[in-house]
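All protein chains but one are shown in place.
After this line comes chain A, so read on.
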Amino acid sequence: MNAPATLPAFASPADNPDELRLEFSGSGGAYFKIWIVNLLLSILTLGIYSAWAKVRRERYFLGNTLLDGSAFDYHADPVKILKGRLLVMAAIVVANIAVEFNPLLNLVVMLVFAVLLPWMISRALRFRAHNTSWRGLRFGFDGLAWGAAKAWVLWPIAGVLTAGLLLPVALAKQRRYLMNHLRFGQAPFEIDLPVGAVYRVFGRVLLLSIAVFGLLGLVAALLIGSVDFFAASGLDPSSRGAAIGLTIFTAVVVFYLGLALIAPYVSAHLSNLTFNHSNLGEHGFLADLAPGRYVFIVLTNWLLTALTLGLYRPFAAVRLWRYRVEHLAVLPAAPLDDFVAAQEEEARVIGEEAADLLDVDLGF
């Protein structure tokens, strides 16, 4: 944590390193203090402060993420975030009440949501990119709603209709959309992600999940078997209902556990694939997340957060972010001095807040 008193020398074109690893200088303890003060003020202001809290959170994470000795920064206007949050909250409340009184409206709400989702995704990405900077230059994102609609609605529907066969294609399309519309200053990010690589990830997931689900299923069967045994031996006649309840409960737990293992595993692999097939102008990237380790971090974060009734959350967030950041590097073709600012345009906030509430993984 001891930062050097002076910054490293600048004019050193001779020793252009092969790779510039991103660093993270934050700590769970320091973020805990920010988090708890954010939380208190958000509660005391009935949630209004949460927009300011979000800006402070983003600034903590980006401000402690260093590339070549320079920190990233976050510039969003909290008032815009607040407006977006209020709008989305109002929409969710209205939709929920409508559904409560007439289930038919459920279908309407879902349709409206399916139409709005791509727009919100593209807005969210744009807002986030435009408000992130490094060395005084802003990132930018110019993807349109139609592209997001194809990647997040149409291709996933095709994936479901083909019993999951086209799901890897959908994920590849999403990654392409994320990267191909992103730029830093005037320099565009580009990705050349072969679909075959994503299919290989899912092949591995299939083999692994057969093993994991098989094991969990076996344990569950043994558990239920023992209950059934007692029921059959007439010790307690009313425990047959309990046995059925336990079966359903175990099935749900197994399902959640399986998802909890698969989702971070796929996420780690996809992150690696995405960055390793991307470039920014002439510069390349290297991502080397170990999927097993990544799954371990996600699961132990869950466990510790539950055991501490939520107090571990800030530590968990720092731990995961640090792992992601420290396993990402830029492969510079030259010193990172020649990026030029683009003409800025205002980004709107609504979509970003919707994504925040609905927990869409923006994957960056």
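For this structure, a couple of remarks:
Convention: a contact is a pair of C-beta atoms (placed from the backbone, for glycine too) under 8 Å apart; a residue touches a chain by one contact, two chains touch by 3 or more; residues count from 1.
The working rule: contacts and distances are computed from a predicted model.
Only one chain is not pictured, and the protein name UniProt records for it, out of "M48 family metallopeptidase", "Chaperone modulatory protein CbpM", "Heme exporter protein A" or "Urea ABC transporter permease subunit UrtC", is "M48 family metallopeptidase". Between the chain not shown and the residues A:164, A:194, A:292 or A:310, the one that touches is A:310.
Among the residues A:71, A:154, A:212 or A:251, only A:71 touches the chain that is left out of the figure.
Counting the whole complex, the residues of chain A in touch with the unshown chain are 1, 3-7, 10-11, 23, 25-27, 30, 32-34, 36-37, 39-40, 43-44, 56, 59-60, 63-64, 66, 69-71, 73, 100-103, 134-137, 185, 238, 241, 252-253, 256, 305-306, 310, 313, 336-341, 359.
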